[in-house]
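Just dropping this structure here.
Only a part of the assembly is drawn; its chains keep their places, and the rest are absent.
Order as written gives the chain letters A, B, C and D; numbering starts at 1 within each chain.
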Amino acid sequence: MKNLNLWYGESQALYDINMDIGEKEVTAIIGPSGCGKSTFIKTLNRMVEMVPVVRTSGEIDYRGKNIFDDKNYPVEDLRTKVGMVFQNPNPFPKSIYENIVYGPRIHGIKDKKTLDAIVEKSLKGAALWDEVKDRLHENAFGLSGGQQQRVCIARCLAIEPDVILMDEPTSALDPISTAKVEELVQELKENYSIIIVTHNMQQAARISDNTAFFLNGELVEFANTNTLFSTPSDKRTEDYITGRFG
Amino acid sequence: MSSTSKQMNEKSVGAIIEENRKNRGSLMFIEKLVPKLLLLASIISVLVTVGILYTLLSEAFTFFDQVNFFSFISGTYWNPWQGEFGIMGLVSGTLLITVIAMLVAIPIGVASAVFLSEYASDKWRRILKPLLEVLAGVPTVVYGFFALTFVTPVLQSIIPRLSFFNALSAGIVVGIMIVPMIASLTEDAMSAVPNTMRQGAMALGATRLETTFKVVLPASLSGIVASFALGISRAIGETMIVAIAAGATPKFTMDPTQSIQTMTGYIVQVAKGDAGFGSTIYYSIYAVGATLFVFTLVMNLIAQYISRRYREEY
Amino acid sequence: ACGSSEGGDSESDSSSEGENTSSEEGSSEELSGTVQVAGSSTVYPMAVYIAEQYQKEQPEVNVTVDSIGSGGGFKKSTKGEIDLSNASREIKEEEKKIAEENGINLHPLELAYDGLTVAVNPNADFIDKLTVSQLKEIFLADSGKTKWSDINSEWPDEEIKIYAPGHDSGTFDYFNEAILEENSMREDSGVTLSEDDNTLVQGIKNDEYSIGFFGYAYYAENKDSLKALGIQDGEDAEAVKPSPETIQDGSYTPLSRPLYTYIVESALEKPQVLDYTLYTLNNAGEAAQEVSYVALPDEKYQEQIDKVKEMAPSE
Amino acid sequence: MNYVDEQTVKTNMGKRIVKNKIGRWVFFFATLIGLIFLGALGYRILTQGIGGLDWQFLSGFTSASPERAGIKAGVIGSLWLMAVTAPVTIILGVCTAIYLEEYARQNKLTRFIQLNIQNLAGVPSIVFGLLGLTIFVYVFNIGEVVLAGGLSLALLVLPVITVSAQEAVRSVPQDVRQASYALGATKWQTVRRVVLPAAIPGILTGSILALSRAIGETAPLLIVGASTAIFTLPGNIMDPYTAMPIQIFSWTQQPQQAFQEVASAGIIVLLAILLVMNSIAVVIRNKFSKRF
């Protein structure tokens, strides 16, 4: 990605971001509150554009295509390839089954058998199958927060994206659910590229391969996670990870 | 002089207050009285309902002394001057109008709500919404006049066999009148759906349309259905448009090109100035009014039940 | 005093004398209070005209006129709810009985002649006149004839759409009596009944195969968009179209009829009602012409004025 | 192993995007239908009625001839009706709102009153006409006069005013109530001197909107016996009357074509008055909306 700038109306939220994100790796984004982490990650699947006043400049290339190029790369297409899991679990007010097949359905898969298979595979992928296999047709709102979050992950897996974006996926969860989701992330990276925003530096250290540190809309440092946490090359990164501010 | 008064004050505000407190009896009396008076005012709205029930029922009972209740509710032929009181002859007219009105109001109302809540930019919303609300403020007599002198001729040029007074034109205009109501209630229900839900769908690559139809609308369904129920209730009770444009021919039919008569239309026809006490026909308007009241009450209760029972929880 | 002078003056000398005397009586004292007039829609245009003129004479008197049909008017006058009850037919026995029960005396006053007009859509080229028996066939409930071709095989094979005044209407009653001889009229789905004559006019104007009837004034106002039919009273008789002349000379039969207002006698105790009643009789001729009815001979008005003065409680 | 076939997704994508675009336009046009209708109505009535709109029309009574007909009795009659309706309904509505919001405990009676108000709001206006006819005209024997019409309209809009007054009272922040109590004010003092004054803009806005509904109502007035032709103005609330919509309605019932234009002119006057009332409501709302 090159020279990414982003404004909310008059105020700039991202400044000249340049970075390369690897495939089948977990990239963690850390930084103090308000530094632009969510904005950045939402830019990657262009969800940020749901705020009407947003303007962007620069380029993000995904597999050789500029994602801002509406003509050649419809935004729906992009989002099919780049899935997203949100901070607060947001299942649809439907049954678990319906939640999972929502994506495949809109992409034109109608065959009942295929859909069943997708549900099973996705729920297994989200480490939820055993817990819910007998209540697939119950409303997803009846699940615990951690389960709901995994339903959302499964929903995302169902359309087999390449990249999964996660914006603080565990911040609304209790420690046990958090552990489950973290575990899951580790498994998922076998098949997917994962970009995860987190407030929790321990979490970043535990699960990511590379880590990016944002501050006031700038990318301060982007490096191998171990390197970044042990020998940060930027003073500000060091201050942050040692708890000097934020 | 002024200095003395000032002095007085300085030592006295507290003292005056102390003083005044002693004769506070009247204040406390008011304090006790006021809630009772206010309660009385609120009871009046209950009395209005009681009044309506009393009025409709007592006169309707007199009517049913003269006309068999079962032939009233099951009869399809309404010709009071020949002693034929089959309410279905009027109910069918009312239903025909209601069906046409809802066929107009539901798609347009919901589509407007979808556009305003899901597609329109703030600017468009700010322009379109108040304009739609103007539509709700136009008196029905104006709509009736418009239906008869504009909509009907336009429709007749499309459907030549349309009779001059017809259910179609009146129904369409009643529908248009209800559009703002359905649009705004539906929009309320839709904007109560949290944005995270929309984002969830869009992040899966869903288009706006898919998000709207598969996520937002289902999630706000109960609010929307409640708005339909209220709309139906309005259509059933609408009077002037049908009295002016739908004709005065009670008829058990579902043919929209025909002249018909609704329950409300009949009441106006009979009551217009010459509702002298006494005759069976005079009492019949109360029997019809009671039927009308029951219909609208049921729709209102359904609307309230739905929106209470299925209030969306996110 | 008399506002529009074109019509009334020449042929109502004696009545304008009467008017002068009465209006002198009236305007010497500024009257106030209410006068409530209701009833026939046929009489309505005349009644509004009179009330409108009267208001210039006595601005403090509150006159209301409502068009609710002759029957509607009698419903109220027989209970004493109004002062004057306009009618396009005579009072019925039942109505008289109710009035008696309520201790009300109703006294008829003739105001003008009307020719009840049978009209069709102007595009209905096939038809120009009807015999009384054809009329009867068209409107009779059990004649079984609902298409034009049932009446005359040369006429189109189309449903007859009927626009007729409602049951509270004197016109309806009069037609029933004069044409249908008290047999019941068709009231099926091809029939629109309405107290509002505009509904009838608009209906006939816009439905090609329709027919209907109402007071001559309503036809006169819409000559361009309606076609009045000639009525043939008997097989060999001449077909006569309604017009002031034919109504006046009595050749338009059997649908010519007088228009009335019934005065509630006890209401004459109210000076403004008495004054208004006299004013009505004094100006009925002018009003009749104004709205295309036919005025009565002047003596007839004068007779009634004297009668009313007799009835009035001596002051 | 892959259930999601790249190719089908690709081919579907185009269709879906087109559908979305179409949807957008469909919704847009559906929204426009209502407005087109409004435009046609406005255009039609303006072009038909503007010609008849002169001083003579505004200052004259109705007439047997369309040229002389005027709407004065209608306008003044409507004002008389409002002079009865407004105080009755605003006082009752505001009292009810204060009771429900400030005094009532959450019990069965309160819930019943609340439910009752909601249901009354949905009762057809013609039923209120029957109520007025029976109770006011016949039982209380008031007759077909301003008072009977005004009271019927008052009951008709009572639920509307009550609900909007409730909202206005509810929107007064708890803060200022507490400030008043902390000064030793009693409940009624607090309500009367703090809550009510602060809620007045909201109450006014709601009341004006409700009254503008009342002023356009036709059916209930037809039933409680407003006159169609009247040549004096009411001098007090026990006089017969007519009202703008009644006058308009009676003109539409006249067979002369020219009366249709008179009716249009009447409609313009009615709509203009409604527009003024609504603008006042909007101005009040905007002026006071930033108060808290």
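We adopt the following convention: a residue touches a chain if its C-beta (ideal position, glycine included) is under 8 Å from a C-beta of that chain, and two chains touch if they have at least 3 such contacts.
Keep in mind it's a predicted model, so treat the numbers as computed, not measured.
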| item | value |
| --- | --- |
| Stoichiometry of the full complex in this file, by chain label | A x2, B x1, C x1, D x1 |
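What we mean here is this: only the chains that are shown with their structure count from here on.
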| item | value |
| --- | --- |
| Number of steps on the shortest touching-chain route linking subunit A and subunit C | 2 |
| Farthest chain relative to subunit C (centres taken as mean CA coordinates) | A |
| Chain occupying the most central position, where position means C-alpha average | B |
| Distance from the mean Cα position of subunit C to that of subunit B, given in whole angstrom | 40 |
| CA centroid of subunit B to CA centroid of subunit D, Å | 12 |
| Euclidean distance of C-alpha centroids - subunit A vs subunit D, Å | 51 |
| Subunit B: positions in contact with at least two other chains | 148, 207, 210, 272-273, 277 |
| Junction residues of subunit C, two or more chains touched | 66-67, 199, 202 |
| Contacting chain pairs - touch in the sense defined above | A-B, A-D, B-C, B-D, C-D |
| Residue ranges of subunit C touching subunit B (in the complex, touch as defined) | 38, 66-69, 71-73, 75-76, 79, 81, 161, 166-168, 184, 187, 189, 191-195, 199, 202-203, 205-207 |
| Footprint of subunit D on subunit B - complex, ascending | 27-28, 30-31, 34-35, 37-39, 41-46, 48-49, 51-52, 55-56, 59, 107-108, 111-112, 114-116, 118-119, 128, 131-132, 134-135, 137-146, 148-150, 176, 179-180, 183, 207-210, 212, 230, 233-234, 236-240, 243-244, 264, 267-268, 271-273, 275, 277, 285-286, 289, 292-293, 296-297, 299-301, 303-304 |
| Interfacial residue positions of subunit D with respect to subunit B in the complex | 16-17, 19-20, 23-24, 26-28, 30-31, 33-35, 37-38, 40-41, 44-45, 91-92, 95-96, 98-100, 103-104, 112-113, 115-120, 122-131, 133-135, 138, 155, 158-159, 162, 186-188, 191, 212-213, 215-219, 222-223, 225, 228, 245, 248-249, 252, 260, 263-264, 267, 270-271, 274, 278 |
